[in-house]
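With one protein chain removed, the remaining protein chains of the complex are shown where they sit.
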Amino acid sequence: MIIMKKDASKQEIDNVVAEIKKLGLRADISHGEALTVIGLVGDERRVNFQHLAVLPGVRETRMIEAPYKLINREYSDAFQDPGKSRVIRAGNIEIGGDSPVYIAGPCAIESREQLFRIAEEVKKAGAHILRGGIFKPRSSAHFWQGLGSQGDSEAREALSWLQEAGRKFEMPTITEVRGEYKAALIAEYVDILQIGARNMYDQDLLSTIARQGKPVLYKRHFGASVEEFLSFSEYIAVDGNKDIILCERGVLPIGKGKSFTRYTLDIAAVPVIKKESFLPVIVDPSHATGRRDLIYSMSCAGIAAGACGLAIEVHYNPAEAWVDAAQAITSDELAEIIDTCNRIHAVTVERRKINKTGV
Amino acid sequence: MIIMKKDASKQEIDNVVAEIKKLGLRADISHGEALTVIGLVGDERRVNFQHLAVLPGVRETRMIEAPYKLINREYSDAFQDPGKSRVIRAGNIEIGGDSPVYIAGPCAIESREQLFRIAEEVKKAGAHILRGGIFKPRSSAHFWQGLGSQGDSEAREALSWLQEAGRKFEMPTITEVRGEYKAALIAEYVDILQIGARNMYDQDLLSTIARQGKPVLYKRHFGASVEEFLSFSEYIAVDGNKDIILCERGVLPIGKGKSFTRYTLDIAAVPVIKKESFLPVIVDPSHATGRRDLIYSMSCAGIAAGACGLAIEVHYNPAEAWVDAAQAITSDELAEIIDTCNRIHAVTVERRKINKTGV
Amino acid sequence: MIIMKKDASKQEIDNVVAEIKKLGLRADISHGEALTVIGLVGDERRVNFQHLAVLPGVRETRMIEAPYKLINREYSDAFQDPGKSRVIRAGNIEIGGDSPVYIAGPCAIESREQLFRIAEEVKKAGAHILRGGIFKPRSSAHFWQGLGSQGDSEAREALSWLQEAGRKFEMPTITEVRGEYKAALIAEYVDILQIGARNMYDQDLLSTIARQGKPVLYKRHFGASVEEFLSFSEYIAVDGNKDIILCERGVLPIGKGKSFTRYTLDIAAVPVIKKESFLPVIVDPSHATGRRDLIYSMSCAGIAAGACGLAIEVHYNPAEAWVDAAQAITSDELAEIIDTCNRIHAVTVERRKINKTGV
Partner (left out) sequence: MIIMKKDASKQEIDNVVAEIKKLGLRADISHGEALTVIGLVGDERRVNFQHLAVLPGVRETRMIEAPYKLINREYSDAFQDPGKSRVIRAGNIEIGGDSPVYIAGPCAIESREQLFRIAEEVKKAGAHILRGGIFKPRSSAHFWQGLGSQGDSEAREALSWLQEAGRKFEMPTITEVRGEYKAALIAEYVDILQIGARNMYDQDLLSTIARQGKPVLYKRHFGASVEEFLSFSEYIAVDGNKDIILCERGVLPIGKGKSFTRYTLDIAAVPVIKKESFLPVIVDPSHATGRRDLIYSMSCAGIAAGACGLAIEVHYNPAEAWVDAAQAITSDELAEIIDTCNRIHAVTVERRKINKTGV
């Protein structure tokens, strides 16, 4: 990255950008309150940094070792207060701000009635963002794949319900985008675009979603290290979209015999990501465990570990949910979780303010 | 699945298909030499099989327990000789036939000259199918992503080189398809469409590729069990394409400290897949190990385990390959591997003929 | 297991035990406040439960499906209040009781002075139990293996320091037992015997340690599922020792590239174990992460998830610790952790009392 001098002129910045283009790379310009930092997009191993360092207006050049550069904390610390994280806005909600954000709703939208009833309930319980699956990734090609997979008009209908419910109950909305062809359609209706765990590595999909210009909720693949997770989130950032909410949702369980949970929630990923990147990180206890009776404990653990939010699946009648019935909780349980988690947040927040990165 | 009587009429078959549609499912019809079997596409848990069993012309109905149904050996054993595998044709090459098939070529196509030189060399060494990456999946968004990622005209140019080289040296061709938007373009030029390991779970991409009407080489994700691998390959089959070549290319290594290989080649997946499915299975020792010095041993092991082919990366100057240089071998080494592997095949083929599934 | 009637006489119980012996099994007798339950030790698959069910004084017989039987919550729920856990006493400390227990001390005892200084500090910080390694399991045969490995007199000397420090600062003590030959020696001096993660599967060692008649702290192997962990803890229980404190300390990280932590703390193991067994479970954030800067967050997460204690490595000069320097914290940090964790416990304890198993 190239750190410009405090008094660097626009022309000097433009000149650096032009030099970067000559090298066959692109520039990512970040204006901080006091100074401007230019990140390089492309293979900087071929770059002669000495040459860039002596251009007019350049204070210093620095190589970021990690494969994730534009989302790296080292990068953001260069142009803003060290330790400050990115706050992402969706409607009037701030993710990564001062208080935890709760995303809740049904796993899959089953009908207008089901969605509206759950939306109303989770709003009352204290949720901030409304989720609802329309294109469902499924482990079997023979299973129901969500209302959106039944056809274009069904997709538009379900998307409009989600939009309406979000407006009525004053919550920004989120749904998963499973393929490139549907990205633009979904972005017409929904406030946050979700990339599911199974698609984490799908770089063409990442680029397509990044370009819709909406915040992205990006879930870690169950076979990915934190380093890989951050490296692939860079595919979204290089397409000009840094409104990325990272989501830990569990990795493959280890060992012979029963693990008793669907995945293994990697709780340490929360503080690790906060040290490595300035992006906000949330926890999804529903998919991590696949068990309703563990949501309370894992939610508490997530907030205690420093997550800036939770994504939880809720149904008024969990046993009857069409998809992932075993992990849905009721809105009463959600209310209790939100209350406890807010209190845990209050217990830990002070020390985390002292420690700049919030760990 | 529904097994029709030997003398079932076309009308009886059509009638069964119509009944299946009424149930909200689709029918996959497989005509064997003597009889016809109809597979169900959709959630058969809601089906009343008793009702189907008494339709005219139906001999019996049978539920396949596994989540992979249309590619299941149980299914194919019902309409053809038990143990017989699917033979997939690309050009005049048969994959899954009597002798091992060798896919070889550069990891990435770097230039016309590089491709043609390697094509000529691997043909001489005994290779049957020419590979060459044009859209490369990379671990960093900042790395070079292949000639195809540089723009549409570059993509078409590289694709046409591959087509030409294939024609000139009489080898069908294969390249990886990384995103939905490029599938049709690539299918214009190339004989076999490859789905990379990182995209194994990407169900929308699978459907789009399936519909191009070309054989598909489908690689196992490094975090997927064999059961998941087979279950997701079903996403290709339900879209009407059963010309699927399965490829074992290694799973995540286990344990602290060095594994000394990039991935862990799951050699037992070869006979396991042959028992579970009638699809042919090959081994990719290059990506599995990431080490040129292990390709010989892993190729021998792959054929000894019963694989019906190998995919190997070759470069005339491995150290200078732009991508994955550490794993490329020379065509001399390829020739030696092909010779040894053919002899190992000869040693084991007789017993495998006796054991119907080739294990 | 065999549940006796409330008014079963001693003779009736003895008679059942005698019948069990005739079957080639042993009996594990648990007297609850109101009734007595007899567990079977041995392969109950060969047992005719019908025969036992009609013996005088027997109320009912029940087969426990899980491979862990004597430590199973189903077993303890039969003879005591459902949901009640085992409280293990070491000195005047209760593990598994009403408030979290903190185990702290140096990774390895380096000298009398080092131990006493740390002991004094951790006591002041609020720790309850003093830890200190004397026989260290190491990843290299060439590394220093702890004072105890230098010879018998060095072992006795270090053990007596630990005993003294425990007495002086009024903390029960704990150290790891790495081999059968040393078990009795260590049990002479120390209050709780620790079985390290690497020895989790070592069944002969488990039996030998079990027979020393002291509480055992039993750590999960990094490659073991929770089911295996519980199944192998049964090796301690069948030798008559149920004073087993289970310790989650992380499993193998998943994925290519950096995990940023030594292991992956499986935080969901805490509530899972509380549902499956009546044994108390603690968390070791030091070994799980191997990073001092993550201990605070992981400690908070552990208690928030319902752990009944923590084991933390402390050094007055972490950078100079002979072993695992990167993960030691100062006693000031410990004090802050204990304070925060106690407050998190207070926030969650009420709801956990309502939910019987504390999840």
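Note that the chains are named A, B and C in the order they appear, and that numbering of residues resets to 1 at the start of each chain.
FYI, a contact is a pair of C-beta atoms (placed from the backbone, for glycine too) under 8 Å apart; a residue touches a chain by one contact, two chains touch by 3 or more.
As the structure is a prediction and not an experimental result, all values here were calculated from the model.
Student: Touch as defined at the start, partner being the missing chain; which of B:58, B:252 or B:312 qualifies?
Tutor: Of these options, the touching residue for the absent chain is B:252.
Student: In the complete assembly, which of C:88, C:205, C:265 or C:329 touches the absent chain?
Tutor: Answering carefully, the residue with contact to the hidden chain is C:205.
Student: Considering the entire assembly, which residues of chain A contact the chain that has been omitted?
Tutor: 139, 222-223, 252, 254-257, 262
Student: In the full complex, which residues of chain B touch the absent chain?
Tutor: Within chain B, the residues touching the omitted chain are 222-228, 231, 251-261, 264-268, 270-272, 275-276, 288-289, 293-294, 296-298, 300-306, 336, 340, 343-344, 347-348, 351, 359.
Student: What residues on chain C make contact with the chain left out of this view?
Tutor: Residues 40-44, 67, 69, 137-145, 178-182, 198-199, 201-205, 208, 221-224, 228, 231-232, 234-235, 237-238, 252 of chain C touch the chain absent from view.
The rule is short, and it goes like this: only the chains that are shown with their structure count from here on.
Student: Which chain's mean C-alpha position is nearest the mean C-alpha position of the whole protein set?
Tutor: A
Student: Could you give the separation in Å between the centres of chain B and chain C, each centre being the mean of its C-alpha atoms?
Tutor: Each chain reduced to its C-alpha mean, chain B and chain C end up 49 Å apart.
Student: As a quick test, compute the distance in whole Å between the mean CA positions of chain A and chain C.
Tutor: Here chain A and chain C have centroids separated by 37 Å.
Student: Any chance you could list the residues of chain B touching two or more other chains?
Tutor: 139, 222-223, 252
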